[in-house]
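Left out: one protein chain. Kept in place: all the others.
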Amino acid sequence: MSAVVLTRAAAPAPERPAPGRGSLRRALRVLGLVGVLVLVVFFVGPALWVVWGSIRNGGSFSGTNYSRLVSYGEGLGIYLLNTSVVVVVTVVLSLLVSIFAGYAFARMRFPGSKLLFVGILAILMVPHTSLLIPLYIWLDRIGLGNSLLGVAFVMVMYQMPFSVFMMRNSFESVPRELEEAALIDGCTTFSSLWRVVLPAVAPGAVTVGLFAFLAAWNEFVTPLILLSDGNKYTLPLALVNLVQGDWGMIDFGALQAGVVVSAAPCVLLFFVLQKAFVNGFTNGAVKG
Amino acid sequence: MIRRRVLASILGTAAAALVLASCAGGGSADPASSGTGAAADPVTLTMWTRSVTATQSQALVDAFNAEHEGTIKVELTVVPFQEYLQKVSAAASGKNLPDILAANVIDGPNYANLGLWADLTDRIAGLDYADALAPAHLASATVGGKTYAVPHVMDASALYYNKVLFRAAGLDPEAPPTTLQEVADDAAKIAALGDGIGGLYLPGNCGGCLAFTVFPSIWASGGTVMNAEGTEATLDSAEASSVLGIYHSMWTDGSMIPESRNEDGSTQNTAFESGTAGFALLGSKALGTIAENDKLEIGVAPIPGADGGTSTFVGGDVIGISSTSKNADAAWTFLSWTLDEKTQLDIFAKAGFMPVRTDLANNEYAAADPRVVLFNSLVADGQTPYSVRFFQTFNDPQGPFLSLVRDAVFGDGPSTLPDNNAAVTASLQAS
Partner (left out) sequence: MTTTGAVAPPRRSALRSSRASTARSRRAAWRAWLYAAPATAVLLVLFVVPLGLAIWMSLFDWPLLGRAPELNFPENYTSIPDNELFMRAVGFTVRYTVIIAVVLLVLSLGLALLIQESKRRSSGVLRTAFFLPVVTGLTTAALLFVGLLSPSAGPIDDVLGWFGVQVDFLGDPTMAMVSTVVMMTWRFAGFYMVIMLTGLQAIPTELYEAAALDGASRWRSLRSVTIPLLRPTLALSAVLIVTGGLVAFEQFYVLTRGGPDNSTVTMVMTIFREAFSQFHLGAAAALSVVVLLGLVLLNVLQLRLVREDDGAAS
């Protein structure tokens, strides 16, 4: 590792010498601030409406939206557990698959690589709707019908174009010199991948994991078609059942409470993972 | 090295979780759901139902399971109703249908025709009260003289009005209109109140809802919507033309609420509940779900024809045994139990649901609310349209019926009916 220098330089934030005309600058600044404010309202406004609506019922504050959610069907706990199983398997396998494949695509030249890459991208190009019935028949045939594991495998497949593309980009942006230095130091390819390159692509891996989490956590159609027992339902399925309500009218109170409950873990996760991003953002890349 | 540690810990947790997950996955392979076992084991039946009838289905299943502990157990799976056909078609193509399969009554002919259900003709004939089962429901599940399903949940459409707005507009809240023309006149008076108040709220962007609410007026006027086989549309008739003409005039003179044009059925309760609509056309179920408030006092009347008469669309769900089920006898035990007098009264009528048997329409529970009595009595004159391509033609948002109504009501008026009627017929006859 001796040849590798990981700089932790302060953020560059290039200080721009202020051109004299202060009032124009200030006007632009105010304009910019207003713009940012508009953006924040646009992105956060609906979320506030959701939270507000979730704690109200018939014009006053009430927890009924949440209590209906908690006691719905088999109980919120079951749905959370089922969803967690799908999510964990999806995240782990997505990382595994994309780190190895991304490395191969970025660093190795092998016959058939183009075909494989286009094949992976083709997953994006087939509407999920078109694959549902074939997937249903096929998974049933190989013993993965009506199982959470089957749903997770399908999610890994759906996420694969993004995951692999993302990891390939990440590995490509790591200077080769870094690895070569490690090889000179006597590492094998595998251990240089593991010990030197992997830390450098951590932000990419975190992104892959995060979006695998979000996709699996929120997926609706795949578990709907593949799971046939109410006690295997995932959270979004239970939620849509509840929201479509008894009589086919959207129950907005339940929808809002459901969104809060299902979004909370995701927001929390993002908060935690931000650290990984922040390190990446402010320290700049790994430099050789 | 912070980044590496973050990643390592993520991977670590994930790996531990994978072990857990694979255990859970292994557990799910347990064959508990495969049903038939040794004679001593209870039979487990799987059952699917649309989310719109979850309450009734769950109540039935819970009571049945409690009574049949140790012999038969029904496992209910509720499927979001918008995706029900999707779910059923995937399962059917994988030959994985549940033992008991419920369906929207309008899909009855389609399911029966596709062979999703087992023939129940003889079993139904064996029931003492076979004649009392909702005839429109039975008819919808009958193809080629064979009946494939029994009534499950009952619904009917009616004219809802807001008594608060009736009083404000100087109308008699106890004398609802008896012709569609009177509805239009009253709606105009209510709309004249201004201040965000509108006359009539119509689910104008929802084909299924429009069939549910507009067909009764055509029937009440003495018209039909299709021939008996459901292969030929008759929506260019004089009756259909006068009914849709009245709606068209309500739209052009402003007594119909503008949002009607966009209403896809998902927010119409909210709109009526807010107390800003004089009239709405809703199902029996709205009675239990819409809360009265200081702006809303609910009155219910039958849907009238253009110049009088009344009718209703008998909706709801039917339920049958899937053709691939290996537990047909146990499944029939469940189905016949749900139709029992005791079940119908103690579980359905008591909770305010409409019974599915005509001989139980007048029961002690219904007597408590005259509006429930009204719904139960409506069913006698009601109809359920019959076509194997009903959903594809009338409910489909891209189907020809929605265009027909929208052109006639929001567009150029009833003069557009002949052309669009031909398109509806073409869809009914498509394969």
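For clarity, chains are labelled A and B in written order, and residue numbers in each chain start from 1.
Note that in this section contacts are C-beta pairs under 8 Å (C-beta built on N, C-alpha and C of every residue); 3 or more make two chains touch, one makes a residue touch a chain.
Please read all numbers here as calculations on a predicted model, not as lab measurements.
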Full-complex contact with the absent chain, from A:V30, A:V70 or A:V126:
A:V126
Option from B:E182, B:D264 or B:D340 whose C-beta touches the chain left out
B:D264
Could you tell me which of A:I55, A:L81 or A:L96 touches the chain that is not displayed?
A:L96
Contact set of subunit B toward the excluded chain (per top definition):
85-86, 89, 92-93, 95, 114-116, 205, 258-259, 261-262, 264, 266-267, 270-271, 274, 276, 323, 391-392, 396-398, 403, 406, 430
In the complete complex, the non-displayed chain touches which residues of subunit A?
3, 5, 9, 11-14, 36, 39-40, 42-44, 46-47, 49-50, 53, 93, 96-98, 100-101, 103-106, 108-114, 116-131, 133-135, 137-138, 142, 153-154, 156-157, 160-162, 164-166, 168-170, 172-177, 189, 203-204, 207, 210-211, 214, 217-221, 236, 239-240, 243, 250, 252, 255, 258-259, 262-263, 266-267, 270-271, 274, 277-278, 280-282, 284-285, 287-288
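Here is the rule we go by: only the chains that are shown with their structure count from here on.
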Can you give the whole-Å distance between the Cα centres of subunit A and subunit B?
38
Quick check on the complex: what are the subunit B residues that touch subunit A?
1-4, 6-7, 10-11, 14-15, 17-18, 20-22, 24-25, 28-29, 33, 46, 48, 51-52, 54-55, 75-83, 86-87, 89-91, 93-94, 96, 98, 265-270, 283, 285-286, 289, 291, 293
In their shared complex, at which residues does subunit A touch subunit B?
58, 73, 85, 88-89, 91-92, 95, 132-133, 136-137, 140, 143, 145-149, 152, 198-199, 202-203, 205-206, 209, 221, 224-225, 228-233, 237, 240-241, 244-250, 252, 275-276, 279-280
